[in-house]
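First the structure, in the form of C-alpha cells, and then the observations on it.
A single protein chain has been removed from this complex, and every other one stays in its place.
For chain A:
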C-alpha cells in the first residue's frame, strides 16, 4: 500500500552535498553524545525524576502486548510461536508526509521505529545468545525524548519491550550503557548500593570532527564534506588495525554517528569485561596529541617510534599528501606561521620565512616541499635526523586520530545506539564496513524520510509467501545485512567460548 510521501520531503539533497543546511534542529544534541551521562546517579532534576518514574510505570506492560520478531531468522528461531499482535499483522496506517515534514515529526519517528529499526538484531548483538539473558535485560538504555527530557536506567527483558517503549515515547534517539549487576530499573530498591554496579560494556571510541577544527579548513562547525571526512577515514584505519593487531580484538563495529564522526564498539568478551584501569590504559596507548589547540607543538614522542606509532605513520603518510596538503591546504598566507613553529631549526625557519614572505600564496604542498629543498641548500643548523623527526611529528599532528578519550575510559559511559536517527540530520547511524572504509560516503547515508519514501516506491514482489521486510525494500538493506553478518561472527565466537568454558569447568571438577 503506497504512502503519501512527497519526494521533496527528504532533507539535505542539495547539489553542494554539504549538510550544514539541515543543521538547525537541536545542534547541541550532537555534542552531548558522550558527556551527559557519567557515573550512575539519580535523575538530576525533580521534573526528570518524575518523568522517569512515569516511564517506569508505563514500562510495566502487559506481556500479551508483546510483538513477535519482525521476521523469522533461520539462525535464531523463536523457541515458541507467539501470536502476532495487531500492529504487526496488519499493514501500518499510511504516514502523511508533506513537503514541510521534517524527520523529527512524531509520525515519521513512529514509522521509523515501527518499520525500519532493527530491534531484533540489536537484541541479538547485545544479548550474545539466542535466548534472553541478563546481558540484555540488565543493560542500561537512556532515552532522549522529543521534549529533550533524558531518561536514564531504562531496561528491557526483550527486544519487543524495547520496541514497545520506543513506539510509545518516540525518543529522538537512545543511548546504550553497561550491563549492571542487577536490573537498572530496580536499582533504588536494592538494599545495598554496592549491589548495583556496572559489570560489562563494549569498549567504545568516539571520534568527532570538533576535535579537528584547528586544522580543518574546508568546513566549520557541524558541517562536513568529503574532504574533511578523510580525517575520520584516517582515524578509523589507524585505530582499527591497532585494536586488532596489538590488542587482538576481532569484533569491532564502526558506526557513523549521523553527522560528523564515528563510533567504534569493540564487542569481544575480553573487551567488554575490561575495568576502568584497563580501558584507561588502552585510551592512553592510542592517544597521542596532548594539549588543546593553543598553537604549541602537540606531538612529543621519543625515538625510536613505538611500533604502533611507526605503523600509524606509515598508514597516514599516504593520506597526508592528498588529504592534508592538497585538500586542506592548511598553511596558506599567514597560517604558515604555525608550520614554522613546528620546525626546530632556527636557521631553516628564517630561510623559509624569507622565502614565503615573498610569495605568501604558495600552496601548502609547495611549502612542505620547500622545507627539504631549502634545507638541502644549506640552511640547516641542526641534523637532518632532527628535521626528519620534526616532519614526522607534523604528519602525525595533522593526521593521527583525535579521540574523545574520556568516552573510552569509563565502563559506565553511554554511547548512542547504532541505527538511531541523528536528530540534526535525519540520517541513520549506519555501520561502516572497514574493508571498504574509503568508499563510505557520509553524505550518501539515507535519511529517515528518504527510507520511508523508498518503502512506498518499492516495486518488487513477495515470492513463495515469504514476507519482504520493510527495511529490505530500502537502501538501509546493505547496512542491516552487514550488521547481521557482524552479529553472526560475534555469536559464533561467544558460543565456542561458552563451550570451552564448560569443558574447562568439567575438567576442573573431575580432578
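Details
The rule is simple: a contact is a pair of C-beta atoms (placed from the backbone, for glycine too) under 8 Å apart; a residue touches a chain by one contact, two chains touch by 3 or more; residues count from 1.
Definition applied: contacts and distances are computed from a predicted model.
A single chain of the complex does not appear, and UniProt lists its protein name as "DNA primase large subunit", one of "DNA primase large subunit", "Pyruvate dehydrogenase E1 component subunit beta", "18S rRNA (guanine-N(7))-methyltransferase" or "RBR-type E3 ubiquitin transferase". From the options A:106, A:304, A:378 or A:465, the residue with contact to the chain not on display is A:304. Residue-wise, the contact with the chain that is not shown comes from A:280, picked out of A:280, A:297 or A:484. Within the complete assembly, A:270 is the residue of A:110, A:226 or A:270 that touches the hidden chain.
Although one chain is not displayed, its contacts with chain A can still be listed: residues 194, 245-249, 270, 274, 277-278, 280-285, 302, 304-310.
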